[in-house]
Each structure stands twice: as C-alpha cells, then as structure tokens.
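Okay, here's the structure, questions in a sec.
All protein chains of the complex are present and in place, except for one that has been dropped.
Presenting chain A:
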C-alpha cells in the first residue's frame, strides 16, 4: 500500500509545479523520454495505417468504377431528410402494389400482418387482409394438419415452397425475398425505383438469353425479371393515378418501411438525443467554466525583495 502510494506520489502529474509550467504540454507528455527508435516505430506504424486505409479506399472506388451497370440517381424521397418520416399513405399504396404485383414471385417472409397495424392499416383492415390467405396449421386433436384462414400473427405467404421450386419456375433465377431488400441492395430505394422504371430494349451487341431482359441498373444488365410495372397495371383504392413511376415510388417506399420498420422511431429519437445532448453540453460548459474560474482569474505577481 505504502509503496503504491509513493509510486502515485512520484507521478509527474500529481507533483505541484509552478502554474506556468503546468500549461506546457511537453511537461505532461511522456514522449520526451522515448528513444528515437521508439519514435520512428510509432511514426512508421501511423504511416502504414494511413497508407493501408488510403489503399482500401482507392480499391473500393476502383471497384465501383469498374462495374458495367448504371448507378441509380438519387431521387427526392420525402422521407430523405434528417427528421422526415415515411409517407404512410405511400406505404399503404406500396403494399397494394406488392400484394397485387410483386408477391406473384417474391416472398416477404419476415413481415407479418400484425406489422401493418398502425403503419398502413387499421387492426380490422389488417385482419381482413390476413383472412384472405390460407395457412397450413396443425396438428389438431386427431393429429391431422388442416388449412385455416390467416391471422394477424401470420407472416406474408411465400409464392413458392422453397428456393428450388422458385428457381424451377423462373428459368433458374431466384426471386429474392423482399423483406430487407432496400437495405440489401446498393443504392437502397433509389435502386429499386430505377430498376423498376429502367427497362430498355437491349442495345446492339448485348446478347440476352431466353427469358432475360435488359436493365442498365441491374449488375450485368441481363435481368431475369420482366418489366412488371406499367401505367395503370393496378388501380389504387385511394384514387391516386397509377402511373409507372407512382407505382415504383410507392412500392419502393413500402420496401423501405419493411427494411427499416424502425425508421420513424429512429428519427424521432434523434430529436430527443439532440435535446439531451444539447442540455448536457450546456451543463458541462458551465461546469468547466466554474472549475476553471479560479485558475483563469488568478494573478501571479513578482514582488522583489526590498534591497536595503
């Protein structure tokens, strides 16, 4: 105990030194006692770390530039801002698009009907949506499996029982699950929007196999999904004009919600965090001023001894 106390006492930080010296950082730094070899080692380590970082960044950039696909332009989503919530009317329309168009091939196995409640549907509406599907349940009292109408707790039905069946039905291509697709694709909802509206005739020289279509936004250009969104391919219940871009925008917003169901809460939390951290900043600034006030306002006066 005594030894460790003495060791503490020996620390330079705790020794009382004249105030002016205290402010010189070199007195508090331990680098002064380093051998020059040590300094070189630390310097080299820093240079290597920085160099490797720069190399990784450059490699990543060159990979981006080497792809053949067109990068999706950034759209002016009205949920893009720091505090902007999703447009829930758009989410609701997007669900209609998913249900009537996308769900023919794409599953969405991580979203349940109960998730729609309070987001795009009332509880009664979500129940009605769920009852439209048939779910295999069981075993019952006699050990048999039976079909029943869906409940709120059921997940969205998958169009195919497994990946193999999906591939077999789609020319060998697997329609990805759409639950988290916005988070899973570079460009997010911009990519979804561009992909759905970006179908073209293949330019000269691009060879497409049977069942493939040309889309410049899809890596490689040859996509196995045909164009599905056309003007007025479905009708919206709220009377919005179902143009192709409107359909794509709404389904992209819906998929943004399924990928980030916490989107709105997160942005609301940001306001709260800014409030708390702002308050704490003010408090810590006051405490800092308070603690330093005596140090900052003191005067050191040199009073020479009178020579008599």
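Quick note on the criterion: contacts are C-beta pairs under 8 Å (C-beta built on N, C-alpha and C of every residue); 3 or more make two chains touch, one makes a residue touch a chain; residues count from 1.
To be clear about the criterion, contacts and distances are computed from a predicted model.
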item	value
Name per UniProt, for the chain absent here [options: "Proteasome subunit beta", "Complex III subunit 9", "Meiosis expressed gene 1 protein homolog" or "SUMO protein smt3"]	"Complex III subunit 9"
Candidate in contact with the missing chain, chosen from A:51, A:68, A:118 or A:172	A:118
Absent-chain contact - pick from A:169, A:276 or A:295	A:276
Hidden-chain contact residue, picked from the options A:49, A:64, A:78 or A:245	A:78
Touching residues on chain A - with respect to the absent chain	78-79, 83-89, 92, 118-122, 125, 238, 264, 267-268, 271-272, 275-276
